[in-house]
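One protein chain omitted, others in place.
For reference, chains read A, B and C in written order, and residue numbers begin at 1 within each chain.
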Amino acid sequence: MKLTAEVAGQEHALELQREGASVVAEVDGRRYELEAREVEPGSYLLHAAGRVYECRVRRTDGAAGASEVHVGQQVFQITLVDPKRLRHMQSAGAQTGGRAAVVAAMPGKVVRVLVAVGAQVEAGAALLVVEAMKMQNELKSSKDGTVVELQAATGATVNAGDVLAVVE
Amino acid sequence: MKLTAEVAGQEHALELQREGASVVAEVDGRRYELEAREVEPGSYLLHAAGRVYECRVRRTDGAAGASEVHVGQQVFQITLVDPKRLRHMQSAGAQTGGRAAVVAAMPGKVVRVLVAVGAQVEAGAALLVVEAMKMQNELKSSKDGTVVELQAATGATVNAGDVLAVVE
Amino acid sequence: MFRKILIANRGEIAVRIIRACRELQIAPVAVYSEADAAALHVRLADEAYLLGPAPSVESYLRIDRIVEVAQACGAEAIHPGYGFLAENAAFARAVADAGLTFIGPPPAAMELMGSKTNARRAAARAGAPVVPGTTEPLQSIADARATAAQLGYPVMLKAAAGGGGKGMRFVAEADELASAFTTAQSEAAAAFGDADVYLEKAVARPRHIEIQVCADTHGNYVHLGERECSIQRRHQKVIEECPSPIDEADLRARMGAAALKIARAADYVGAGTVEFLVSDVTREFYFLEMNTRLQVEHPVTEMVTGIDLVREQITVAAGAPLSFTQADVAWRGHAIECRVYAEDPDNNFMPSPGRITTLRVPQGPGVRDDGGVYAGAEVSIYYDPLISKLAVWGRTRAEALDRLRRALDEYAVGGIKTTLPFFRAVVRDEEFIAGRLDTGFIPRFNERHAAHANEIESDARARDMAIIAAALAHTPSMAATHDGTAAQSPVSRWRSAGRVAQQRGYTG
Partner (left out) sequence: MFRKILIANRGEIAVRIIRACRELQIAPVAVYSEADAAALHVRLADEAYLLGPAPSVESYLRIDRIVEVAQACGAEAIHPGYGFLAENAAFARAVADAGLTFIGPPPAAMELMGSKTNARRAAARAGAPVVPGTTEPLQSIADARATAAQLGYPVMLKAAAGGGGKGMRFVAEADELASAFTTAQSEAAAAFGDADVYLEKAVARPRHIEIQVCADTHGNYVHLGERECSIQRRHQKVIEECPSPIDEADLRARMGAAALKIARAADYVGAGTVEFLVSDVTREFYFLEMNTRLQVEHPVTEMVTGIDLVREQITVAAGAPLSFTQADVAWRGHAIECRVYAEDPDNNFMPSPGRITTLRVPQGPGVRDDGGVYAGAEVSIYYDPLISKLAVWGRTRAEALDRLRRALDEYAVGGIKTTLPFFRAVVRDEEFIAGRLDTGFIPRFNERHAAHANEIESDARARDMAIIAAALAHTPSMAATHDGTAAQSPVSRWRSAGRVAQQRGYTG
């Protein structure tokens, strides 16, 4: 299996084969012969030539193939892409051409909607306020433009990654 | 659903109905309206009119329908029987007519076989020795008779509940 | 002693109080919202009653309902924990009116200390030092100039209606006063609809240090020394220590004496905390406020003094004298607490609710964890994101730091983001190790840490392992099951999950 992994803006080529607990992997040409076991849900114990790595993988919300992986005190944000599929993942909320989506960064409740569809807004203008755990979070437009979509009403419950508004 | 539960040699009639987390149960005519949630695998949190019971259920080896249930500091050995099936469970290792099975009480390794098929033995005579966790456990005949079956060889790994010998 | 206590709270503090009840052989009664029916505090209680829907105003803040439940179930006392109704004098009165005991100070003490200006006046009258200044609004820039000159620079402008840092301005010298005065006024007006500002003497490099006090109904007042709480984000503490890295017996004795004067002036009963600002430059200290409840950071005092503060709260409320005198209180070693929040430290401590999939809590010598969750529990969007308090003890601050580093590395919470990675970096930070703490620590740390980040990320081997693990997790057929028996052919995760369930004996 061949994959591309994006970590901190860099792409890494990954090739992976396994048989039972044995895994042979190449990352950017660096070859590893490993034993891999899922010791707890999402926790992978990798033995690599005597070294032990306990890697705790958390699927992150948003783009498919995205994970946060903890190895000791280090944390890596990793996005996997299968090159065969030629499907390039983009992080949610990014500007796509002239459209900018405003995405909920955390699950919560919409406590205030500050604009209406059709409103002219500047980059940095607050569009909605989402509350979770006693903390209010203002969601802002990333560009100057017109609010063309508004998916949230006051009191609605939203999940992380939900598109709440689009500015064009 | 109607069941019979055997606890400490006593039989209790159980009737149980549920809808979602709501459970209505009658035990020997005592009626309980409950909320039941499996909070962790095998751990059932029962709310009954304000009282909270965390019941930790462990399926025991041996007879089907047998469990050990911990409620606070109390432990109950419970065997459930579905009366429709008319199948009466018997604890493993019990004498059935003239035959007595010798059953492994714990998983382990057979370290010595002390008798051969055809041997005459007295009640209390040691037939095999099984070892686990540095402790040796002598398995004894529960009756006078002849060894008619012997399922274990030295070095074999056995599981709790395995019949290792039969004396007739 | 009480036979039954209702705990009007949730999460880790409810669990903490349940433990104290169990140790005293008192039956603990939990209350819960619809979001908390399977919460840990419910699982560990003898009885549990539903208060209402998830939002706090409909559940944990429902005074009427809580008192009604307590009466109906035969509880003799109510422990409010902290947060929610803990500093609500009306609640304390309602509990007393229902013939029950409120486990906390008398309502009058709560009311006196609940008002910033009254508390400041009471402290000053009792002879405790307060920050020089006046809470009277400044009439004009001329008035400001005169007051500032009288106090001596640097000074601090504060909004009269204020809080949360808004309308607050540090003024180092006279030249800066005019523009700062205008800005503070307009900020205050925008934030609170009230432009009034007042002046205080500024405390240079302020440390936030507080004194734990205990009092009983027999007139005994004892202080248990200090806690250093300078490391804060959004004006909320995240790391606390006992003793302060300053660790001067003389300063402790003077601050303790001042705190007890204030507690006596308030006719205080139970456990309370007197907060001070301490200048890291002059070591002068000034009364800030008094918290009329248990503090989140109480474990560090417990570890160093050996005294169980919740147990003491309960026995004092039942009329017993304190189980110790001032002479009995001894401080042994050093304790540090980290508040484990369900928050994203890389994203401005944004809340990160969700289901906890796996949980490995550190164990072993000198480690204490006061948690409110379990593997499989849901961290709700409705409440404070504190999931646990990790506290460690060592003979010295250096040993405690060794423990803390080890315990943080051992701690693993799956499924949600937590502040653990932040703490793992802080415990390796030079200023933190040196004990150079003040309330400006986190911004300075963030700058240092950003500079370091590149070095740490350069561990290519760990990164490669992370990539491989991510690939195994995303292509489940790649991973062996945890008992080492690998599937011979690719199987879907569904079948794999089924197999695990079967091994555990669910099917059948």
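Note that in this section a contact is a pair of C-beta atoms (placed from the backbone, for glycine too) under 8 Å apart; a residue touches a chain by one contact, two chains touch by 3 or more.
Since the model is a prediction, treat every value here as computed from it, not as a measurement.
Chemist: The chain left out here touches which displayed chains?
Modeler: A, B, C
Chemist: Consider the whole complex, including the chain that is not shown, and state which of A:24, A:52 or A:123 touches that chain.
Modeler: The missing chain is touched by A:52.
Chemist: Over the whole complex, note the residues of subunit C touching the chain we left out.
Modeler: Looking at subunit C, the ones touching the missing chain are residues 15-16, 19, 22-25, 37-38, 44, 299, 302, 306-308, 332-333, 355, 357, 360-361, 363-371, 374-376, 378, 395, 399, 402-403, 405-406, 409-410, 415, 476, 482-484, 492-494, 497-498, 500-501, 503-508.
Chemist: Which subunit B residues touch the hidden chain?
Modeler: 1, 3, 5, 7-8, 12, 14, 16, 18-21, 23, 25, 27, 30, 32, 34, 36-44, 46, 48, 51, 53, 55-59, 65, 67-76, 78, 80, 105-109, 132-135, 137, 157
Chemist: Just the residue numbers, please: which parts of subunit A touch the chain that's not shown?
Modeler: 21, 35, 37, 39-42, 45, 47, 50-52, 54, 59
Please note the rule applied: only the chains that are shown with their structure count from here on.
Chemist: Of all the residues in subunit C, which ones touch at least 2 other chains?
Modeler: None at all.
Chemist: When you check subunit A against every other chain, which residues touch at least two of them?
Modeler: none
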